[in-house]
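Handing you this structure, nothing more for now.
Some chains have been omitted; the remaining ones sit where they do in the full complex.
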Amino acid sequence: MRLSIKIGGHVLYEADGLVLGRLRSYAVVLKKLYWMGHGLSVVVGGGPPARWFIEAARKLGCPEAVCDELGIQVSRLNATLLVSLLGEAAYPAVPLSYAEAKPALSSERIVICGGFQPGQSTVAAAAVMAELMRADLLVVATDVDGVYTADPKKHPEAKKIPRLSYRDLEDLMARGEAEAGTFKLFDLVAVKILERARIPTVVVDGRDPAVLYKVIEGQDVGSRIEP
Amino acid sequence: MRLSIKIGGHVLYEADGLVLGRLRSYAVVLKKLYWMGHGLSVVVGGGPPARWFIEAARKLGCPEAVCDELGIQVSRLNATLLVSLLGEAAYPAVPLSYAEAKPALSSERIVICGGFQPGQSTVAAAAVMAELMRADLLVVATDVDGVYTADPKKHPEAKKIPRLSYRDLEDLMARGEAEAGTFKLFDLVAVKILERARIPTVVVDGRDPAVLYKVIEGQDVGSRIEP
């Protein structure tokens, strides 16, 4: 199976910093899946240290494109750590562009990326990677276990939507419910890319890396978005 | 004044191919503005030859990311022509990434780009360029003379909206009126980038390159979108 995985930066961090054990578990799980023969690429987010640098940049009056760039650079720090933990299973460099990602993908190792360029979300990056690698599935590993009708942290009555279409997702997004749940994870570009490439997405709670096994086995976890 | 300009590929082409005179006029107008001291960067679209290659690719079953890439490569062909016509006034190479665009921008010449990467519209590219160069204005040169309430080619009763906010534009886009007029030009990413960077946009009929003079002089042309 060919998976493009987006690991949210906030999944790797908690209040007191990088959750080393979780990063290690991701390395273990990814290596196992790799040796089982699955094709894998991962886009890692920036998480709190990215936010921290971006806030400093904003206070200093830097333009948003610079903030994006700082976020991208931090996401690559996280990616560098993951590459190192994966050892031989990983392509040894973090690709800085799609042009660099293509030979990496063809190396038949796990390709670990951070963000690619200003004005693009890491989900959109993972969507393009999915397309380039002709993935069977995009996995979005975040800190909620699926797409909800509203933000479950604020609205305890919000309901998880176990299965929806990209069109449904666009509708949810278009309803302007910017406050609402995890479809905030998506930007329209990502949705359009996945829809046109006809690649389904699964949104899962990535705080337990073992969820990737369940995804591979086709278990019903999180929410599944279909083209 | 610092301008990021997006010239739609279809503005440079008509049924029987590249409109040489129009491309030449763009070179003349841009050079004049440059020698007057304005800071300029241009993102050129792909136009009909891009569409032609993309259609062939689709028929061959290539993934959409490859189609995007072909479109980008063709837009760079158009950009190469424009660079050549601008002579000393232009930065001599077409930047292939934002990393390459930054030193180009600092050369204080006109920077001519095509698209940058799969999954990103050329308007979004021009928006990021606007942010990187700290532009005063994004000019979208297309084949309609502004943002309309509906597609003026189909709905003769559609009205031009001379002035609107990015929020208005988002609403128009969200109303799902995908059929409607020139706000189709925009994707949400571009709108978000411009909004956060607080850079206004002017949408003009670019079939007459001299419209750029009017824009610089602050005349009321096309539609103006404000942050």
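Per-chain numbering from 1; labels A and B assigned in written order.
Going forward, contacts are C-beta pairs under 8 Å (C-beta built on N, C-alpha and C of every residue); 3 or more make two chains touch, one makes a residue touch a chain.
All figures in this text were calculated on a predicted structure; none of them were measured in a lab.
J.: Taking the 2 displayed chains as a starting point, can you state how many identical chains form the whole complex?
T.: Counting every copy in the complex, the total comes to 6.
Note that in this section only the chains that are shown with their structure count from here on.
J.: Just curious, how far off is subunit B from subunit A if you go by their C-alpha centres, in Å?
T.: One centre to the other, that is 30 Å.
J.: Going by the contact rule set out above, which residues of subunit B touch subunit A in the complex?
T.: 63-65, 96-99, 116-120, 124, 127-128, 131-132, 134, 174, 176, 187-189, 192-193, 196-197
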